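Every protein chain except one is present and positioned as in the full complex.
Chain lettering (A and B) follows the sequence in which the chains are written, and residue indices restart at 1 in each chain.
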Amino acid sequence: MTWLHWYLLVALLLFCIGLYGLVQRRSLVAMLIALELMLAAVSLNVVAITSLSGRSSSVGQVVAIILIGVAAAEGAVALSLFVAIQREVQSINVENLSELKG
Amino acid sequence: MNWTGFLFGASAALALVGALFAVGLKNIFHNILGFALSLVGVAGLFLTLGSDFLAIVLLLVYVGALGIAMVYAVMLSQPLDAPRAPRSLPKVAGAALLAAAVAMALWAVLHRAHFPPQAGALEVTPQFTGFRLLSDYVLAFELISVLLVVAMIGAVMVARKDRSAAARKAPPGSP
Partner (left out) sequence: MTAAALAAVLAQGVPLAVCAVVLVALRGRPRAAAALAIAGMAVSLAASAWLVATVAVPGRTLLAQTVFLPVDASRSLAFGVLLDPLSTTMALVVAAVTLAVMVYSTGYMAGDPGFGRYYGFLALFGWAMQGLVLSANLLQTLVFWELVGLASFLLIGFWFDRPAPAAAARKAFLMTRVGDVGFLLGVLLLIRALGLATIPDVIAAAAPGGALSPREVAVAAALLLMGVIGKSAQGPLFTWLPDAMEGPTPVSALLHSATMVAAGVYLVARLHPLFAAAPAVMHVLLWLALATALATATMAMVAVDIKRVLAYSTISQLAYMLMGLAAGSAAAGYFHLVTHAGFKALLFLTAGIFIHHAHSNDMREIAAREPRSQRAGVIGLVAGSAALAGVIPFAGYFSKEEILAAVGAGAPRAVLVLAYLGAGLTAYYAFRMVFLTLMPAGPGGGARTPGGAAAPHGGAAAPAQGRAPGELAMSVTVLVLAALTLVLGYLGPWLAARLGPGEAVRGPFVLGTGALVALALVAAGIGLAWLEFGRPGAPRIGFVERVPPLARFFGDNWYLDRLYRATVIRWATALSRAAHWNDRTLVDGATDGVANGTIGGGRLLALVQSGYVQVYLAVAVGLVAALAWALGAAGGGR
């Protein structure tokens, strides 16, 4: 177990906790929180790998910044969608939204 | 135990405990607080990796902006005193099983992976990252800017009130 493995283990656990929340929670906001946790785990992975075992760590920095940007955009759109969904169906419980799915 | 090791342990613990709060607690506000806690831990991990700029960006964007936005969205969408249905045991068990299986599979890949040791010098100053961002990665940088603008406009359009109301008033299929 090198240092890098410890970092990757933490990221892995963070990712799986997020996955658990994404699959288990009913509230859309809680699902979004879980999803953002998973994204944070991914950027932790990238930064750890590039700074501890790469040729150039600025790649990791750049990718992490892009990931944070994408996460912010995703969060903004998702939250506005939740507000709109709430207005339509008076609920943000995913199990009540199954009629929208195929 | 040296200083970095201590910081790593504390940050990792904070990140994981915060994550457990974020998905495990029932109150959505507690979830958001746990999320913020977890992200503080991740920022700490970034600090131990020497990426102080990223740590600050992470705090600003996730904890600052996204956390606040989530609180707003919850206040706008969920009646706070609404009765919460109890969790169904099979779903919890299934989700836990899935997460555990994924963790095992990833660990199986991870624990036998060999990473080459650090080859080049660390160059993670914000100046250097910024330089790379505006030279080699300028296209990605511009794309992310466009994405953010589009997301912002889209968010405003989706959440605007009058549009959906107007659409509902129009009878379906009429010319």
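Criterion: a residue touches a chain if its C-beta (ideal position, glycine included) is under 8 Å from a C-beta of that chain, and two chains touch if they have at least 3 such contacts.
As the structure is a prediction and not an experimental result, all values here were calculated from the model.
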Just one of B:13, B:105, B:134 or B:149 touches the chain that is missing; which is it?
-> B:105
Of the residues A:40, A:59 or A:78, which one touches the chain left out of the display?
-> A:59
Taking the entire complex into account, which one of A:19, A:42, A:64 or A:78 touches the absent chain?
-> A:19
Touching the unshown chain, subunit B contributes residues 85-86, 88-91, 94-95, 98, 101-102, 104-106, 108-109, 112-114, 136-137, 139-140, 143, 170, 172-175
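Keep in mind that, in the parts below, only the chains that are shown with their structure count from here on.
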In the complex, the residues of subunit A that touch subunit B are 2, 4-10, 12-21, 23-27, 29-30, 32-34, 36-37, 40, 43-44, 47-49, 51-58, 60-62, 64-66, 68-77, 79-88, 92-93
In the complex, subunit B touches subunit A at residues 8, 12, 15-16, 19-20, 22-24, 28, 31-32, 35, 38-39, 42, 45-46, 49-51, 53-54, 57-58, 61-62, 65-66, 69-70, 72-74, 76-78, 85, 87, 91-92, 94-96, 98-100, 102-103, 106-107, 110-111, 115-120, 122-124, 128-129, 132-133, 137, 140, 144, 147-148, 150-152, 154-156, 158-159, 161, 164
